[in-house]
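What follows is one structure encoded as structure tokens, with my remarks underneath.
With one protein chain withheld, the remaining protein chains of the complex are depicted in position.
Chain IDs A and B follow the sequence of writing; residue 1 opens each chain.
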Amino acid sequence: MCLAIPGKIISILGEDAYTRTGDVSFSGLITTVNLAYVPEAKQNDYVVVHAGFAISLLDEEEAHATLASFDDLKSSQE
Amino acid sequence: MKYIDEFRHQQHVELLATVINNTCTRPWTIMELCGGQTHAIMKYGIDQLLPTDITLVHGPGCPVCVTPLQAIDKAIAIAALDDVIFCTFGDMLRVPGSTKDLMTVKAEGGDVRTVYSPLEAITLAQQHPDKQVVFFAIGFETTIPTTAMAVYQAEQMGLKNFRLLVSHVRVPPAMEAILSSSENRVQGFLAAGNVCVVMGYQEYLPIAHKYQVPIVVTGFEPVDILQGILLCITQLEQGRFEVENQYGRAVRKSGNTTAQQMINRIFTPVTRPWRGLGEIAMSGFELNADYADFDAENYFQTGHITTREHEECQSGKVLQGILKPSECPEFGGRCTPESPLGATMVSAEGACAAYFAYRRQQSVTENNIQ
Partner (left out) sequence: MSENNYLVEACPLPIGQYDKIVMAHGGGGRLMQQLIDKLMLAEFDNDALNEKNDSAVVTINNARLAFTTDSYVVKPLFFPGGDIGKLAVCGTLNDLAMSGARPLFLSCSLIIEEGFAIDSLQKIIQSMSRQAKAAGVNIVTGDTKVVEKGKGDGLYINTSGIGVLDTPMNISPTMLQHDDVVIINGDIGRHSIAIMAEREGFKLEQPLESDCADLSGLVKLLLDGGIEIHCMRDLTRGGLATALIEISTTANKQIMLEEAAIEVPAPVRGVCEVLGLDPYYVANEGRFITVLPSTQAAQALTIMHAHSLGKRAVVIGKVDANSQAMVTLKNKIGTTRILELLSGSQLPRIC
């Protein structure tokens, strides 16, 4: 339940918290996404988008940490 | 970092599969409660990478499977009315109600439209003031903020022709219903990552503790699912039952508080029936009293619509992981994907339909090994 895709905010329009939208790029497709639920999002941030709304800001450090954990896992197997 | 390909990397997949195989020493049953995860597991053949000791059960995580027949019949009744534009996510278009589906209603002249976002329904309501625009609000907590915002915007704009047919559901009560059943076989859960994006995972802590099951918040790419399984299996092997967050790049413990505030503003938890599972306490939502005007059931007076499921359908037990699809007497006989008796055979991500092709896949795998 919940097809949600990561995309990059190309530009942001509007000031009002609930109607602020962003142009988000998904591998070249740009859709207008409601940013009400990511008030802290800025241009060039990556967000998770579901049904036309950004529901989360993607944390790059956490993403790298997850990937780095695989290096640790690999070493533990050797 | 683009957040997609990195989490589909073959080397990571192989590594995780190897470690899972090395870690697992005895049979375990894990349930995932998310149509999106079921889809990913099937698309990427994740089950082919797991040891046979691990049983992956597809729980009640797809709106097609769990939306009650009654809700679909109400949707059909409303969609068939003149002066109604009925908007729905594509997923629901071909789920059969008691006698027909929404696609047939369209064929018969109903104005049924597939939309990608509830905000499209708001736009339609603005463009067609002479019509009632109804949005079929199905889905779990991931989707509820989006319909909540639609209602909020409708209120702000003073729209008098926008209605919501509410059939939203919550995951934690369903998890508890499954775990509290005397026939429960599930030993660990992969929690739906995007549901937790919105709600966080604090709600799962008491569940993990009470029922002594590990719960791992898991993403949707193959690497995520395999890591989620690994974390779950590791806990099981070690006798731990904690809530872990595999999907850290998107999920925070407290979730998205802005979204939660909007949900609470517009909706109230209420007891709802789940198709195949029956009523689960506080497992659904209804519009708050302040927003009752937007409720489609009130406006269209659909309270009189009652329905009955096929008695032979045991999808409820399948959804809880108590019964394997092949153990159902109707499986493959009276009940097939072409002529399903219940939702789990209708939906591509339903356990029964999925299992139907498993036997074909199994024979392919055996042939390839030879």
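We take it that a contact is a pair of C-beta atoms (placed from the backbone, for glycine too) under 8 Å apart; a residue touches a chain by one contact, two chains touch by 3 or more.
Not measured: the values here are computed from a predicted model.
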Which residue of B:Gln70, B:Thr104 or B:Ser283 touches the chain not shown here: B:Thr104
Of B:Gln48, B:Ser180, B:Gln238 or B:Gln301, the residue in touch with the unshown chain: B:Gln48
Residue numbers in chain B that touch the chain omitted from display: 4, 8, 10, 13-14, 35-36, 39, 41-50, 52, 54-58, 62-64, 89-91, 93-96, 100-101, 103-104, 106-108, 114, 116, 139, 143, 222, 337-340, 346-349, 351, 353-365, 367-368
Contact footprint on chain A, counting only the chain that is left out: 1-3, 5, 7, 23, 25-31, 49-51
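Note that in this section only the chains that are shown with their structure count from here on.
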Computed distance of Cα centres, chain B from chain A, in Å: 22
Interfacial residue positions of chain A with respect to chain B in the complex: 1-6, 8, 18-19, 34, 36-39, 46, 48, 50-53, 55-56, 58-60, 62-67, 69-70, 73-74, 77
Chain A partner contacts - residues on chain B that touch it in the complex: 1-4, 6, 12, 15-16, 18-19, 22, 34-36, 61-63, 89, 116-120, 139-140, 142-143, 145-146, 149, 152-153, 192-195, 197-198, 220, 223, 227, 246, 248-251, 256, 258-259, 262
